[in-house]
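Removed from the display is one protein chain of the complex; every other protein chain stays in position.
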Amino acid sequence: MIAESISNPYLPFKAEIIEIRDEVKGLRAIKTFRLKVVDGDRFDYKPGHGCLVSVFGRGESWFTIANSPTRPDIEFSVLKTGKVTTKLHEMKVGDLVGLRGPHGRPFPVDEWKGMNILTVGGGIGQTPLRSVYQYVMDNYSDYGELTVVYGARTSKDLVYRDELMQMIEDGYNVHLSIDIPEEDWEHFVGYVPDNLKRLKPEPENTIAIICGPPIMITISLRVLKELGFREEQVYTTLERRMKCGIGKCGRCRLESKYVCKDGPVFRYDELSTLLEKA
Amino acid sequence: MMEDFEPKILVFACNWCSYAGADLAGTSRLQYAPNVRIVRVMCSGMVNPAMILYAFRKGFDGVVVAGCHPGDCHYNVGNYYAKKRIVLLKEMLDFIGFESDRLKLLWASAAEGKKFAEEMTNFTERIRKLGPQTKFRG
Amino acid sequence: MDTETEKIVRNRVAELLNEDVEAFVVFVRKETEPRERITVIKGPEEAEKVALSPLSVNNTARVLLEVVNNFDGKVGVVAKGCDSKAIKGLISEGKIEREKIHIIGISCPGIVDYRKLIAFSPEDVIFEDGKLIIKPGDKEIPLEEVIHDNCRYCRSPSPVIYDEIYGKAREPFDGTDDDEIEKLPADERWKYWIDVFEKCIRCYACRSACPMCYCTECLVDPVNLAISPMSTAEEKAAYPRFLGKTVTPADNLFYHLIRVFHHAGRCADCGECERACPMDIPLRKLERKLQKEIKEIFGYEDEDIPFLAKLDIIPEGR
Partner (left out) sequence: MLVYEGDFLKTVASKLMKEGCRVYAPSEIAYTEINHDSQISDVKPKKSVKEFLFPQNEVLIGYGDWIEKVPLNRERRAVVGVKPCDARAIKLLDRIFLEGFEDPYYRARRENTIIISSSCEPDAYCFCESFSSPFSEEGADIFVSRIDGISFVKAVSEKGKEVLKGFESDLRNPTDQEIEKFRNEEERVRGLFRRSVEAEIQEKMKEKFDSEIWKEIAIGCVGCGTCTFLCPTCFCFDMLDEGEKKGIRYRAWDSCQFPLYTLESSSHNPRREKWQRLRNRFYDKFLYMVESKGNVFCVGCGRCISECPAGVDIVEVLQEVSR
């Protein structure tokens, strides 16, 4: 089946859900799915790569892979928002889904060797960043200092909350924030860019990766620039509505670039030359 | 071939009268065609022509919209809307050459379990004579 | 719609723009072919662009509805008979406020089907100052021959609602709306429509061009367009998909039946759907049949109350 999938990029290969974790509950529920490829070997990917998860009868959706290739299996964190994701949220361990990918251009993690890594995330945007920081943690000798800045509306909306708390306990540089004050919250209260302003990360030899809601990205970028970051030091991953995932169907096009093929990872100087503001 | 044909029939039954009528037919153990599938709707007035065509597209051979008797609508006028729609839809279906007999508007109150069962049997027979619906089947 | 009327309208548009009208929905001439398009002008100095001729084909009501709320003040519109019918419909449905618009009504002699003009060699079609002359060889072809088919069935060439009115209307049609298709046996009718809708490419030009098709979300769209950040996942997931994007003749017919059905008692008879259709599908046949039945069964025709809202016209025994 794998061989056929390679020659026909529209055919997904079979993957089994082996674990489901509730990350966030309520209206904007988020679940993390751990998948195992059934018919063939696990595929190779890099942090930032995306995959199309396909549920026959509903359609396909694009998700960036949430864990590092250095960790076992493939994980996706899915925000319940539409047809496919609602169905995914109803699924159980043992159910089968289709997987097409990995597609797109990942983070150039090899180029970043020896540099400090700063991830700035908001809400579900933490997903691709998790892949990055896990990768950096697992190859810690290759990289400089790792800083994780992450925020969400409330403490209940934080994805990978327990994991991040554990990281804090283990001594990692993790800075959490929530938008609205809460009792028992020991970390920063305010928006992610405000947290950045407070933390004042050093631009010297640092790569910053931002991912989150568009407004958060814009303001965070402004803050980073004020702190002395150049656009070439800042990366982001973009999301557009996607269908084919292989650079054909056209809807994820950002002018001459396909988000699914030339992205989803973009360096900021590549985006600032666009006519249409994304 | 025709003898083997078991028509598939979809009924949109209004919550207040016809669904209760169908229920009564069931609880009074009245026999009617087993090919009937009932969808409960809040009012016959909410049955959109697209829902009817969709049923045909999904392979149903006949569609019944069942509501309260005129004047008895729980929402006062819902069944009048239904009537307008069905009368016109039947005309349009005729115009495009589709057997409009496959669509029926039925008034059945909560007490008319017997009537409901009889109508279903009659309608099933009518559809059986018309044969399988292939025109809209997707 | 002669050059004389064009001049009067041009002057009136300029005058009104100097007075309390903020913008005007008008026709302007195209540069490269004998055709006109709709635009919105905002100053009296732009009024000289205003065109009015047998090639002012499109329905201005659609553009009026789109732009009317972009302006605080009054918006003017040049409206032919059918355009005014659409405007009247939109007013009665609460989409446009009567006080917000100024209608220059144009009694319409019928409009030319530009697709019929393509049949002539471009040299033989002369279009100057709003005057259209078709002269292949020595003999001039009367405009009546290239008029849009729909205009031949026009029952209200004169505006039904206006603030001022100019021009000379054609004779209103008062024949029957019976269609020869009705006389065919059912199987042949079905075959006719299936053949016709085989051509449909579902570009939705009919829907987009129609002044009465103003819904933000359409029943035949596979996903819901009218969503907000507050829409829940279940809402979006449960949005019914009556039709996908399959273009089988039966599915195309499904779409067109539903579309026509949504115009029960509301159709402005302007024929924009048919005119917009790139595949020349006779969509007006469906619309006219529906209007005819509404008149015959319910006795409803061009009333101020929308058809669906009128409940004292339910016939007995049907």
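As written, the chain order gives the labels A, B and C, with residue 1 at the start of each chain.
Throughout what follows, contacts are C-beta pairs under 8 Å (C-beta built on N, C-alpha and C of every residue); 3 or more make two chains touch, one makes a residue touch a chain.
Note that the structure is a prediction, hence the values are computed from the model and not measured.
The hidden chain, counted over the whole complex, makes contact with A, C. Touching the missing chain, out of A:R21, A:K36 or A:R58, is residue A:R58. Checked against the full complex, the candidates C:P240, C:P278, C:G299 or C:P315 give a single residue touching the omitted chain, namely C:P278.
Only one of C:I194, C:V223 or C:I314 touches the absent chain when the whole complex is considered: C:V223. The chain that is not drawn here is touched, among residues C:I165, C:V247 or C:I313, by C:V247.
Looking at subunit A, the residues touching the absent chain are 4, 7-12, 14, 56-60, 81-82, 85, 96, 214, 239-241, 243-244, 246-251, 253, 255-257, 261, 275-276, 278.
Taking the whole complex into account, subunit C touches the unshown chain at residues 30-33, 35-40, 58, 62-63, 66-67, 118, 122, 199, 201-205, 207-209, 221-223, 225, 227-229, 231, 236, 244-247, 272, 275-276, 278-280.
The working rule: only the chains that are shown with their structure count from here on.
One simple way to say how far apart two chains are is to compare their mean CA positions; for subunit B and subunit C this gives 36 Å.
Separating the CA-averaged centres of subunit A and subunit C is a span of 49 Å. Across the complex, subunit C is touched by residues 27, 29, 80-83, 85-87, 89 of subunit A. Interface residues of subunit C, counted against subunit A in their complex, comprise 223, 232-234, 236-237, 239. Those residues of subunit C that touch subunit B in the shared complex are 181-182, 184, 186-193, 219, 240, 242, 246, 248, 250-251, 253-254, 257-258, 260-261, 264, 286, 289-290, 293-294, 297-298, 307-308, 311, 314-315, 318.
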